[in-house]
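What you see is the complex with one protein chain gone and the rest in place.
Chain IDs A, B and C follow the sequence of writing; residue 1 opens each chain.
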Amino acid sequence: LLSRRKNEAPNSPFPDDPTSRGSLWAGIKDDAEAALLEYVGTTMFLLLAYGGVQAAATEAGVSTTNSVVERSVTVALAFGISLLVTVWLFYRVTGGLFNPDVSLALLIAGVIGPVRFVFYCIAQLVGGITAAAIVYALTPGPLASNTFPGPGVNKAQAVFIEMFITSALVLAVLMLAVEKHNSTPFAPIGIGLTVFVCHLWAVIFSGCGMNTARSFGPAVVTGFPYDTQWIYWLGPFLGSLLGSAFYKAMRMYATSAYPC
Amino acid sequence: LLSRRKNEAPNSPFPDDPTSRGSLWAGIKDDAEAALLEYVGTTMFLLLAYGGVQAAATEAGVSTTNSVVERSVTVALAFGISLLVTVWLFYRVTGGLFNPDVSLALLIAGVIGPVRFVFYCIAQLVGGITAAAIVYALTPGPLASNTFPGPGVNKAQAVFIEMFITSALVLAVLMLAVEKHNSTPFAPIGIGLTVFVCHLWAVIFSGCGMNTARSFGPAVVTGFPYDTQWIYWLGPFLGSLLGSAFYKAMRMYATSAYPC
Amino acid sequence: LLSRRKNEAPNSPFPDDPTSRGSLWAGIKDDAEAALLEYVGTTMFLLLAYGGVQAAATEAGVSTTNSVVERSVTVALAFGISLLVTVWLFYRVTGGLFNPDVSLALLIAGVIGPVRFVFYCIAQLVGGITAAAIVYALTPGPLASNTFPGPGVNKAQAVFIEMFITSALVLAVLMLAVEKHNSTPFAPIGIGLTVFVCHLWAVIFSGCGMNTARSFGPAVVTGFPYDTQWIYWLGPFLGSLLGSAFYKAMRMYATSAYPC
Partner (left out) sequence: LLSRRKNEAPNSPFPDDPTSRGSLWAGIKDDAEAALLEYVGTTMFLLLAYGGVQAAATEAGVSTTNSVVERSVTVALAFGISLLVTVWLFYRVTGGLFNPDVSLALLIAGVIGPVRFVFYCIAQLVGGITAAAIVYALTPGPLASNTFPGPGVNKAQAVFIEMFITSALVLAVLMLAVEKHNSTPFAPIGIGLTVFVCHLWAVIFSGCGMNTARSFGPAVVTGFPYDTQWIYWLGPFLGSLLGSAFYKAMRMYATSAYPC
């Protein structure tokens, strides 16, 4: 179980091991270049995803036969499949995290260093704002992609839903992309489908952030119309810790007698 | 056809061959650790799946334009894609069975031993209860994930539907994950899509258990509101036997003159 | 382009080359055993697919909000994903054709011999009848899976639609499964998705047979209620010829100067 093979260059998403550098700042030029590309990737991921949300909202305004079920499935497809393809594209370039909560998990796992972590978080948050602004500029009507708790869902429930779905995403990244095995090159498929199925559950209940950059971008562009933005910072943060802790626990079993 | 290559460690879901142990209890610490992780995996699988069912039911209560067809497809996506991703995550850790009826098939096939079978069944049943309790706690309204026969479907019909769909799942696990070939690392995709397509058929007719742990969890949390719980023990049990028997028959042909 | 590597045993769907036998009847025991397993596979494919069609029809009778679009998509998913998973399961056992028109294409391509072709066609047609009978027995209401031309579609149009979609399926089998390349072990995914997308077009117009066994089974069980059964024999037959002819043409380019 869980042997991380280093230096597997051609297909490793993280061939540059920051922990082996002479100093924290030795790779800063690489970190900055990677963050720039991560910014483009996050923008592309969220542009296609917010675009799908905007389309579903516009279509629901056009006719009276659209249902809430089919809108949720469409939003789930927009986020899940957009992440699937954009992670696939950027996987061997920047890792394709597109999410500060995933960045945190990779910092905890020792895959990226603290400098790259900070650069990536900034790139991802600015990418979310950029994508929301582009969708707002290119489509009629108000921006439809803000996240907020659904009717009958209290704030604690929304935080815990966000925590659970983010931990699922973090675990998918750690088990499918960071761990090396035969299907590692196909991790983007598993990661994208994880986000898809989490949306099926959470869109109607918590709004389904599971990514602080995804919730922050539309909130900035629309002037923070909801006072529940903190939910999408706290819940995914806790989910990142939960996923990372479970991953560490599994690796401990692995280094002990458990033979898988 | 069907040559099982043992000791294919790095990507085998079942690298620990229980039949080669000195005694039945020699690997009990491994069995207990694996069962603990299988408990977490089953909880994660059913949390995301029950969550999707709960969302579809809540969305159907919000508007009058939701259709029964789209609700069934959404439930099918929630179970199929949740299983796809969670099996992928736990595949090389515990095997990712998440289902007592699949555990039975692997016991019959000699992939797991009787001690691990019992531990896994307990872990899976408790995982179902845990997942149902979490969804119940985190979402408004009554729990929506109980299974029961649909209108116009008698109990014998429901048992046979459950038998056929469970045998399809069992056969998918045996042919895609237990048998070793080029696409074995991708077995979770085939297994998840098998569960998806079985749901398209069975949700409206039998409720689509095809996994005793999946039907047992919500029944426990809601106090067994239906007197048809036995269907989801008998039908999948028969399906596990049917799938295992067909698999054995195919392997017999393989060891005789049939050259595939 | 298109170099067929023989004797690639462990993952080849057709390891037994009938053209290299001493006589036509030398492998008859193998042919009969393979046909028996092909019968089970065809039954499994069509059981899950007809089941999904039956569910969509039943769900449409339960409420007034179901739409024709979502029913067609559900039928497409039932046939496409059922074929995807069942071909995957039977790929290395019998080839997983499940379709007399695909059998014809493999006879023309020299992948199976005339004896196995006849055995397979019988197995596939009887498998279709078996699957239709099981769905009829296990679900309430009349069987919903007959194929017939939609409103406004004349018989010639239906024949040509059936021809085009069957040629797409035949070409997918020849290019993805018969041709050997890196993604050959994943041919079932491409074949299943081909059937899915053909259904999106053809369900409403021609009924979407694209497989004589698929159209014959429900017709037998329901006593041939439509006088257009011949369309689902002629159209797919022409499609099998068209796909095979295009494949032969491509291989001729390949053996001449064209370098791909």
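Everything that follows uses one rule, which is that a contact is a pair of C-beta atoms (placed from the backbone, for glycine too) under 8 Å apart; a residue touches a chain by one contact, two chains touch by 3 or more.
Bear in mind that the values here come from a model prediction, so they are computed numbers and not experimental data.
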item: Which residue of A:Thr42, A:Asn66 or A:Gln124 touches the chain not shown here; value: A:Asn66
item: From A:Val118, A:Ile134 or A:Leu234, residue that would touch the chain that is not displayed; value: A:Ile134
item: Residue in contact with the excluded chain [from C:Ala35, C:Ile112 or C:Ala172]; value: C:Ala172
item: Interface with the undisplayed chain - residues on subunit C; value: 1-3, 64-70, 72-73, 150-153, 157, 160-161, 164-165, 168, 171-172, 175-176, 181-183, 186, 189-190, 193-194, 196-198, 200-205, 246, 250, 253, 257-260
item: In subunit A, positions touching the absent partner; value: 10-11, 15-16, 29-30, 33-34, 37, 40, 44, 47-49, 51-52, 54-56, 58-60, 62-63, 65-67, 70-71, 73-74, 77-78, 81-82, 84-85, 88-90, 92-94, 134, 137-141, 185-186, 188-189
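Going forward, only the chains that are shown with their structure count from here on.
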item: Gap in Å, rounded to a whole number, between the CA centres of subunit C and subunit B; value: 28
item: Multi-chain contact sites of subunit A, meaning residues that touch two or more partners; value: 65, 67, 70
